[in-house]
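Missing here: one protein chain of the complex. Every other protein chain is in place.
On to chain A.
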Amino acid sequence: MEAPGATEGLGEGGAGGGGEAGADFGACRDEEFERYSRQMIVPGVGREGQLRLIYSRILIIGAGGLGCPAAQYVAGAGVGTIGIVDGDVVEMSNLHRQVGHATSRLGMKKVDSLISHLRDINPLPAYVPYTFPVTPENAADIISGYDLVMDCTDNPTTRYLISDVCVLLCKPLVSAASVQKSGQLIVLNCPPTPQGRVDGKYAPCYRCCFKKPPPPSSMVSCGEAGIMGPVVGLMGVAQAGEAIKILISSLHLPQPSPPPSFPPLADQNLIQPTLLIYTYDLSSAIGPYSFRPLKMSPRKKTCFACGENSPSTLTLEGIKSGTPNYEQFCALPVPKHTLPSEERISARVFHDMREKGEIGRHVLIDTREKEHFSFGSIEGAVNVPFGRLLMRAAEVKRDGGDESGMLPGVVDGDAPIFVVCRRGLDSQEAVEKLKELGVDKGGRRRIMDIAGGMNAWKEEVDPSFPFV
């Protein structure tokens, strides 16, 4: 390729020079020009912007639905060092959205699978694999080697941990999340400001925006609620865009720390913190798609991680030795209900008694969502999704009436009722609700929970059942 200046090589001069990445790039300078030319001619990038990318190090935590598309664009753009952290292996149910993996790499560590794909896109960057999950013990050691962090994880515990370490190490954090048909994106801690500094308007951290995690009962994961590939993909791509912009504009460099007598930094140093929410829907009746930028507050004086007194509440040594306790802060779900054993029946026993005709005429209610039900159900089951059952129960309680309004298609009389759900939690609550409303006719009619739900049915009765 004959471009002016090509013979100088991209890796020489400017942006610090030298360095391991620079030496690698020296050998293929023509390829670099050709490879990056279309983004280098975009106003605001240029040779200098490209050099900044080449000398930058990005850490992508999570090699899933967000991490795959994010990594593709970060690698394609020529970021010099790309670290990827994930302990999982590639599964079939990942492939509809995790575009950095492939059917031929099922069972491989996600990090290795994604890096093999990225090398195919661009062999020039240095790829650093971390084939284990990020933990309070290893987070600071890993993150300290990078200029910018992308949070592509899937749980609140890790999100709070990553943000806290980024505050302490002065690293900008590009964070995204997505479930079902919604996505969210926010740039945090950028430009980074030392912990505890509150004499002006500074960028917020994850805790400034999301002080407390939602209670576990209200949390849903992609595995439970489902996820549309293009929705999470868009969020991952947008993360890459923000990360590239930050590095090209050198916004990742920490704010200078003037002496206390120095006047506070002007407001223009704050980039308006913005949470972007993307909403998509499969039914046009619900509404059109939308991207909505929301104006968030700057760093909060009272923030546990970055506020005025935070140096006394959050330290790297503390995190390593278990303070704060992230698992406890984002407590894992605990079963809300445990019915007495006489109101529960195992999937195996229910199946066997039914086969032998020992149960007789009965009603079987399946409280899973109709999409789950559509994969398969126990013969004769009636689908009454849990939310609908609760709503009808509340109506019956308020307006009077009987269970026929609550459970459509359920025969009258005293035939026993069995309730099954996905994993055996909702069904127990449903049994309690039905009894509360007198459906058990003062104990004359039996209402029982199938313990462990369809998950147990698959394990104990029918291994070929398509449980999702």
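Quick note on the criterion: a residue touches a chain if its C-beta (ideal position, glycine included) is under 8 Å from a C-beta of that chain, and two chains touch if they have at least 3 such contacts; residues count from 1.
Quick note on the criterion: contacts and distances are computed from a predicted model.
Q: Hey, which one's the missing chain according to UniProt: "UBC core domain-containing protein", "General transcription and DNA repair factor IIH subunit TFB4", "Serine palmitoyltransferase 1" or "Ubiquitin-related modifier 1"?
A: So the chain that does not appear here would be "Ubiquitin-related modifier 1", according to UniProt.
Q: Of the listed residues A:275, A:359 or A:378, which contacts the missing chain in the full complex?
A: A:275
Q: May I ask which residue of A:39, A:138, A:180 or A:455 touches the chain that does not appear here?
A: The missing chain is touched by A:180.
Q: Can you tell me which of A:146, A:210 or A:373 touches the chain that was removed from the display?
A: Candidates A:146, A:210 or A:373; residue touching the omitted chain: A:210.
Q: Please pick, from A:152, A:247 or A:339, the residue that touches the omitted chain in the full complex.
A: A:152
Q: Which of these touches the unseen chain: A:59, A:140 or A:232?
A: A:232
Q: List the residues of chain A that touch the chain left out of this view.
A: For chain A, the residues touching the absent chain are 62, 64-67, 152-156, 159, 176-180, 182-184, 209-215, 217-222, 225, 227, 232, 235, 275, 277, 279, 286-287, 292-297, 300, 387, 390-391, 393-394.
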